[in-house]
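Complex shown without one protein chain; remaining protein chains in place.
Chain IDs A and B follow the sequence of writing; residue 1 opens each chain.
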Amino acid sequence: MKRHLISAADLTRDDAVLILDTAEEMARVADRPIKKLPALRGRTVVNLFFEDSTRTRISFEAAEKRLSADVINFAAKGSSVSKGESLKDTAQTLEAMGVDAVVIRHGASGAPYRLATSGWIDAAVVNAGDGTHQHPTQSLLDAFTLRRRLVGRDAGLGRDLAGRRVTIVGDILHSRVARSNVDLLHTLGAEVTLVAPPTLLPVGVGNWPCEVSYDLDAALPKSDAVMMLRVQRERMNAAFFPTEREYARRYGLDGDRMAKMPEHAIVMHPGPMVRGMEITAEVADSARCTAVEQVAGGVHTRMAVLYLLLGGNEPAVSHARTEETK
Amino acid sequence: MTMSETGKTLIRGAKVLGGEVRDVLIDGETVVEVGTGIEAGGATVVEAAGRILLPGLVDLHTHLREPGREDSETVLTGTRAAASGGYTAVFAMANTFPVADTAGVVEQVWRLGREHGYCDVRPIGAVTVGLEGRKLAELGAMHDSAAAVTVFSDDGKCVDDAVIMRRALEYVKAFGGVVAQHAQEPRLTEGAQMNEGVVSAELGLGGWPAVAEESIIARDVLLAEHVGSRVHICHLSTAGSVEIVRWAKSRGIDVTAEVTPHHLLLTDELVRTYDPVYKVNPPLRTERDVTALREALADGTIDIVATDHAPHPHEDKDCEWAAAAMGMVGLETALSVVQHTMVDTGLLTWEGVADRMSFAPARIGRAEGHGRPVSSGEPANLTLLDPAYRGTVDPAGFASRSRNTPYGGRELPGRVTHTFLRGRATLMDGKLA
């Protein structure tokens, strides 16, 4: 793990397992009367959100506060950003206020990478989702949920997801969640299959470390977990698929399809769900659907990431940094 | 060296077009003698042992930004950059503010070039009013103006309407003009940020498919054939485009094509840095495309190297990728990149370089007095370079007002030491006059 968390592809297998193990310890704190840890006391974290995402922002905020960090929320709307201020100036302004870490959500792919590597600021950068590129903490919380459900809460400690079969279904082309999950799940030893209509798969997907299929029904019986991605209705207008009904019929998960999955298999969804589109209410509300669990896991996982990045004088690293600026 | 009292310059011992070692005597605006053992007399002597003498370079594709974006480049700074890079003539693209779609604007740009005197400026006229692709601009009026426009282009935008393109191709036949097409199918490149392929899939940047370029080129060569006009293709960037142009030429279609230095060297792997200095239109492609472009330039399928020199102010590149402007400066590094990619690799001789960077572009753009042989009686538009030089590109040393080069810190071979525009040194020992 480097000083920043930009892409799930940057994590080694051991880094990822360390984060998941740490997240399990963080989860235990949630059961205590005082759900707070002193690890980030005196550290200031800014949540710099250029895109609306209340869910992700709240999850990070809860994680930061449980670790006793001082939290600043910065939403681009109604701020200097909407008056044309550049990302660079915004970041430098925040750093001048003594920020130790920037959690950034941005509509442009690569914006967090730019922030971390351009020399604009010294603070640690955590990517909370950039364009259609990466959403590393989402993939970590998904892996956290997968390991709990498929390996076990205690039995999973120190272990990866070797041999588990995960099928990701939906708008892969526009999905940072899919990209992060392909990278991380592959690193953790899982076998990933992407299922989507060809229009919603990127050109170049053949180089990804996963299988690709157009046929959901064929993939279901071989899946330990099926991750349904949100499909935005607007995509229909850009001719990615003909109608909502046809999409749901070919790629939506309903009760009949769920019955084709193995007994132990789970249904995941990063939320927000579009019921009736990629998932029916019957599936969304079933005991096999882990959407709510994933949200809880999100706080624990983000606590783990923030602790490991900011808790010491340098991150918990597999390759030591030589100089420390913060 | 001392200033000549006679207005004569003697270039002594240069390899002319990389071949025979010759002395070249310039008197006034003209080359008066090419031979050996020429007496200096009162002439200023330039010792040129080991150097290559080329005809002054001609760039068919430059953005000088004036009028409108003087914060990134002006005719003065842009022509100084051109002289530094060995150019004696540049064709200035029409996408200024206001757009160069009237005789008034093209004459203004042409006059500024004449006044500054670093390099001949040949304005390119817009094909359509405001580059909007709907209505033909007054192509004839621009041709008849003092600027005598011969090249028309909506560069930056594609003339995507097939009927408008057909009419433009037909119309310019009346005065021997040529339409230079920026081949980019607009619907296929909505939201496009980089070459569509393995790298774009990983980086989550909007893909810019090769077919968006190739489909327009295919259409336009067929249109040119149909109406019996000539067409020029700007900045070819894909292996597929090369195949189409090769096919068109084999059918006898009057098509010419250009490639930029950056497409001869750089690939989309560089975009992994998300550094917008690599953001350019058309986008950097793959290794396979680079190889095909080099081969096509060597075998003549691609006729010329054109810089697509596109200056942008620092703030337009010091930002996230999606927000950044597209383009790279290129005038001051073009010859070094061509030496590196084409000459040092054995693909092209210096004679070939003279053709691709001077003779052919001058012919396509009808730039009179440029792209002429180095021989007695010809205008003294000349470039002298030291091919043995090795140096690191330092953007801070650029004459251009902008610094958006992808080569900063990179070692490139060769250096232009002298540029002569009609006998007068615009660049002398690496220093601008």
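Simple rule for what comes next: a contact is a pair of C-beta atoms (placed from the backbone, for glycine too) under 8 Å apart; a residue touches a chain by one contact, two chains touch by 3 or more.
Going forward, contacts and distances are computed from a predicted model.
Undergrad: For the chain that's not shown, choose its UniProt protein name out of "Formate hydrogenlyase subunit 5", "Na+(H+)/acetate symporter ActP", "Carbohydrate ABC transporter membrane protein 1, CUT1 family" or "Bifunctional protein PyrR".
TA: "Bifunctional protein PyrR"
Undergrad: With touch as defined up top, name the shown chains that contact the chain not shown.
TA: In the entire complex, chains touched by the missing one are A.
Undergrad: Of A:Asp10, A:Glu244 or A:Glu314, which sits in contact with the chain we cannot see?
TA: Here the residue in touch with the unshown chain is A:Glu314.
Undergrad: Using the touch rule from the top, list residues of subunit A that touch the missing partner.
TA: Answer for subunit A: residues 14, 18, 21-22, 25-26, 28, 32-34, 36-39, 307-318, 320 touch the chain left out.
Please note the rule applied: only the chains that are shown with their structure count from here on.
Undergrad: Nearest whole angstrom, what separates the Cα centre of subunit A from the Cα centre of subunit B?
TA: 46
Undergrad: Using the touch rule from the top, collect the residues of subunit A that touch subunit B in their complex.
TA: Within the complex, subunit A contacts subunit B at residues 86-88, 106-111, 113-114, 117-118, 130-134, 176, 179, 202-205, 207-208.
Undergrad: Can you name the residues of subunit B that touch subunit A in the complex?
TA: 193, 196-205, 207, 209, 273-275, 315, 318-323
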